[in-house]
Each structure stands twice: as structure tokens, then as C-alpha cells.
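First the structure, then my questions, so here it is.
Other chains dropped; remaining ones untouched in position.
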Amino acid sequence: MSDLKRAFLEGGHALAEAAIQAGCRFYCGYPMTPSTEVLEYMARRMPEVGGVCVNVESELEGINMVWGATGAGVRSMIASTTNGMSLMQESLSEMVLGRIPAVIVNMGRGQGDYNMCTRGGGHGSNPAIVLAPSSGPEAVETAYRAFHLAEKWRHPVMIFGDFLLSHTSETVTFEPPEDTLGPLPDKDWATDGARGRPPRLLTSLGMRITDAPDGSPLPDAQTRTDVTAPMRLAVQRHEEIAAAEIRVETHWLEDAELVVSAFGVPARFAQYAARLARDEGMKIGFVRPYTLLPFPAETFRRVAERGLPIAVFENNAGQMVQDVRLAVEGRAPVHFIGGISMDSSGFGVGPHIDALHILQRLREVYATRNAA
Amino acid sequence: MSDLKRAFLEGGHALAEAAIQAGCRFYCGYPMTPSTEVLEYMARRMPEVGGVCVNVESELEGINMVWGATGAGVRSMIASTTNGMSLMQESLSEMVLGRIPAVIVNMGRGQGDYNMCTRGGGHGSNPAIVLAPSSGPEAVETAYRAFHLAEKWRHPVMIFGDFLLSHTSETVTFEPPEDTLGPLPDKDWATDGARGRPPRLLTSLGMRITDAPDGSPLPDAQTRTDVTAPMRLAVQRHEEIAAAEIRVETHWLEDAELVVSAFGVPARFAQYAARLARDEGMKIGFVRPYTLLPFPAETFRRVAERGLPIAVFENNAGQMVQDVRLAVEGRAPVHFIGGISMDSSGFGVGPHIDALHILQRLREVYATRNAA
């Protein structure tokens, strides 16, 4: 089967196809809605391209298979949902230390996993790079980018979506990513067979120190393992990534008197609410972090330096709002206008994913913007 | 064997003995230094009090045994270390939702798990209450308090220590906690046998709605499960806990011109460094959060309102410092003076757990305190 060029696909399927076109040849997953669709697509499609798709027996086993396949130099991906992500946390922490450039997709049930994704749910606070597409077409582009960034930085990359991303069908176009993303380093670390070359070791357990600080080789008896080196290097790598890879979408900031911020597909609802608000005469700006980690703190800092209040909408109890507050550092008021979804069958008005609901919250905050 | 009253014990052993004296009758663990000592003590001691200690085959299995035992009404505890905690994240998230009042001990390898503990490493950001004792005697008291808070709030409680806490021997005194901690509610939720009463259900999967908003019973056909109710209630419970249970140790704040903050055993090094600094004439205050969650934000806010700079020492790459910044909101400068330990065999000067090292950092920050 030749590669798809253009199709009307659910976001989960679009992301899967894009991953394959980005060169992914190993995929595994355990069914859990709304990530099941990625697995189903991969199960059908991978054999057609000579790749492997495994329905693993648990997410814990899956992430370690992805570790192995990626370590052997194969572009590999796993997708799961919320609880399944929790089961991967030990391995994810270690994969950051071991520099395993895998792509991990969290098709969450809402946006409640923001902290888990961006703080590194596991031990040692070793998070991946985290990308949050807001539409099917952007999911396609994100799949390309995820594999690219993973290998560029030799660091795991997480794609954080939700049921809206997975289940909404949109027309998507697949274009070869080679044209746009730049060259990648050789995989001179891959354990892809040591015939004719020295063996390689992929490990999260420390680095062997063989040179003195002045660069001269140490006598054998003085070589040793520096167990915290991978942690210190991961911190340093995050700083370098932050300097180079932050991406954020902004609109209407020039005349804004209030800024609304959101990420993922819910950001489209927030953006639409902002547009409706502008139709009512409210001067609302819009900021959508695309890289959740590194976080576009500078964008928020600049907004806050103008004294503009910021309203943060998330489909959770308030998590990204902390990153906004850390960026703003008191320079301007930060309002949380999101919340945990209630079932549509629930009583009363909850923070549904609903542009009119967001609009109403914007009206409330806007009315008090000078009082803050 | 009668209960110990006073002994010279490693912190891990002291904590284990205190847990037993607090009524813990089920313990499980998987060996991993520095939590292994808790397991070893429990393996020997539990049979003497008619309790059960299981060396589980993995932490994932252990946390679910603790879920089961706690759910049956037995005070239960598990201890692990760093990586082992990551393996528990799915269950820990669900136990918060299911309101399972277990006690979980993370004897970390350093303090790098602060985010995992306080943000809820798992999905949905459902963290436990988190207590950080700074000495063996306080570990004893913390064991009492942990079981008390767990049942008072019907919420998991985590004790966050490190190798220093586990391995340092101190003289500890065991006193009956009944005298000091107040009454506890009946365990009217425990699945301890339904003979003669209606069955009970412990679940994280939602709440059955059987009443209309006005309190009148719904017709059967309209009853339904509100799946996000446990999440919204956990958020509300955290607010109530924050209003009632915050504990923080402070010293020398009255005349302070710089405040140093740290938690756990490293806080003792920081406190000693502050004392040395005061001997040199520097006016240093000291704040040690004992409850990491709920976090004593108000204490930091008040310090910051006086314009006092805050230096945060942690044995990690900078995690609690974010909570300090969130509390301060730009009202005063916040300096991070901690870091990831290097091996003692490493080259150069790293942020060792070393009072003189901390003192030096305090000198540096103090010198620039007015420039900030």
C-alpha cells in the first residue's frame, strides 16, 4: 500500500499514520479508550510497511519493549491513556536518564495528567519533552516533530492529547517531514549489532569516568561510575531544549486587556470563546502553549509585564495555571477558569468543554479586570 | 515481646516500630536500599504482634495488597524507594480517589521525588498528604500522625524520607499516640465482612447518584454514576486538609534579612548552616515545611511580604523551590541553592549535603540581598 497523502481521519488514526510516515516501525499498546484507536490503526497498518505492532499485556511491559526497540535504533512509539501512563512512570524516568529517544503518546481522558507529563510523574523528576497538538492536522505535524526532536536531543518526547483529539475526524494531509525539520545526528549510540565495532551500552545507571578534569586519561584504578551524572546532564539538556524548542501560538495580544490561555483541543474552544468575546467588544488575547515542556514562560512574562490579567482554561483542577503563575511571578493576576468535567448527565452547570461556558467565564473575569 | 519504650535505632527501624505501635498490622515491601531496613524490621517484628509482613514480588503488587488490607480496615503500610514509588503511581492515584487511608513511605535516594510526591506522580494529579520528618524522633511521631491523618481524612498519607533518615541512628522514645492526636471516626466504610449489615463498596470509579439536587430520591431509572465525582471531592478534601493540617517549623524570623528553607534531614544541615551564619553576624531565618502537601504557602507569603529574600536548599535540581515561588508570587527574590549530589568520589565542589557548603551559599546570597 502506498503512503496516504490526504484523508479524512480521526485524530488517533491520523497520528498513527503520520508516525508511520515519520519512520516509526515498532508500536505497542494496550487497549484503553481513547488510545485504543491508535493501536487498532497500527495493528492493521504496521504489517503493510514491514513494521511490528504488539498488543502488549500491560503498559509496563509495553514501555520496556519500546525502550528495547528504540535502543536498537528503530523509531518506536507507544500510546496509552491516563492510568496506563502511570504504569510507565518508572521506565519513563529511567529512559530520560538513559537518553532513549522514544515517542510516547498520552491520549488522556481529560487534561488531568498535565502534572504527570510535565513534572515527570516518576522518580527524580525526569520529564520528557511534551507536545500538545490541538487538532488532527497538528497531530500529524506533531508526530513528525516528535520523532525529530527525540533524535535531535536524544531524549524521549511525549505527545499529550485527549479524547477530543483522538475521536474527532478532520481532513489531514501527509507531507514528507524530511523537507522541513533539518538534519539529524547519526545514531552512534544504537545497540544495533556490534560486529566490526566496539560494543555500546545504553544505561540509565550512571556514566563511566575515565578522564581527569584536565582531560588526561585516568589510571584504570581511578576510573569509576558517576551515578548522578545522567541526572545532572538531563537538567542541562532541558535548559538547552528550552532555549531552542519552545513553540507557542498567540493571537490578538496587541490590544488585549485580558489574555485567555489553554492547551490542546480545549484551546480551540477557548480561542473560539475569545473570538465571540471580541465580537462583544471585549479585547481578549489568546496564548496556546504547544510545547508544554519546555513551557513558553517568556510569552506569559511579557504579557504580565504589561499588567494584563490572564485567564487559564484547562479541563482539570488547575495544573498548567501553576506554570503560568511561575512565569508571571505576581506581575499580573492569574485566574483559573477551568475545572474537571462533569458528566453530561450531571446536575448543574460545570466547566464543560463548551465555548459558551468559557465565554461566560471570560465575561466575568473581564468585568473585574481593573479591580484585580 | 512488650512494646519498646526507648531505644537507639536507625530511622528506618524507628519508623517501623512506631508504625506497629500506631496499630499497623499489615506491612509489605520489596527490598531496595534505603527502604530495605523497614522491611527487615517488619519481617522480624510483625509476627510478634500478630501482624503480617509480606516481602512482595514487586512494588506494584505491594501497593495493591496495601489497598486490600487497608480497605478491610487494617492499618497498613508500605515502604519503598524512588523507583519503587514510580511503580505504584497508578494505584496511588486511584487510592486517593477511592479514599484508602494507607500509609506509604518513600525512603528516597535523595530528594528528587518531591514533585512525584506532591504533584501526584500518577494520572489526574491525585496526591496523598505528604509529611517530611527531619529526624528519627520526628519519624516516630510522624508514623503516629500518618495513621491518624489517614483515617481522620480517609486519604492516603505519604512519609517522604531519604537515606539519611533511614540510616542515621538516634535515641527515640515511643509514647502512646492515643493521648495526643484526638478521636477518629468509625471505619464505617471498611469491607470487613457484611454479615448482618448491607455490603459496602470501595471504588475509585465514581459515585452512584441516587438523589436529586433537592435531596429527594431519584426514580431508579434516573440513578446513575458520576465518574468525576471522586476527583472533584478529592480537590475539595485537599482544601479542607490545607485549612487544618499545615505544619511548619520556623526559627529566627523576627530579625531575619534572609530566610533559608529546606525539608527533611537536609533541613538539619541547613538549620546548622543558618546557625553558623548567625555566628558570623548574618541575620538568617529558617523555615522547614513539615507538611509538604498541604504546603505552608502562607508562611512563605508572610516572609515575602516583608521583602525578605528566600534561599531554598534541596538535594535535587529544584522542585520545592517552585512551591516557594508559587507562594511568594514575586514579592521577594527566591534563590535556589541546592542541587543533585555528586558522588563523594566526584571531582570539583558539588552541592553536597554539607553544612559548610550551605553556609558558603548563604554567604553569597546574603552579600547580594539588597541588590535582588
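Letters A and B name the chains as they come in the text, with residue numbers starting at 1 for each one.
Operating definition for what follows: contacts are C-beta pairs under 8 Å (C-beta built on N, C-alpha and C of every residue); 3 or more make two chains touch, one makes a residue touch a chain.
The structure presented is a predicted model; accordingly, all values stated were derived computationally and were not measured.
Asks: We see 2 chains here; how many are in the full complex?
Replies: My count for the entire complex in this file is 4 copies.
What we mean here is this: only the chains that are shown with their structure count from here on.
Asks: How big is the rotation relating chain A to chain B when the fit is done on Cα atoms? Please round to the nearest 5 degrees.
Replies: So the angle, rounded to a multiple of 5, is 180 degrees.
Asks: With centres defined as the mean C-alpha position, give me the chain A-chain B separation in Å.
Replies: 29
Asks: Considering the complex alone, what residue numbers of chain A touch chain B?
Replies: Listed in rising order, the residues are 60, 82-87, 89-90, 93-94, 108, 112-116, 119-125, 212-213, 224, 226-228, 231-232, 235, 316-317, 319, 322, 325-326, 328-331, 340-343, 345-348.
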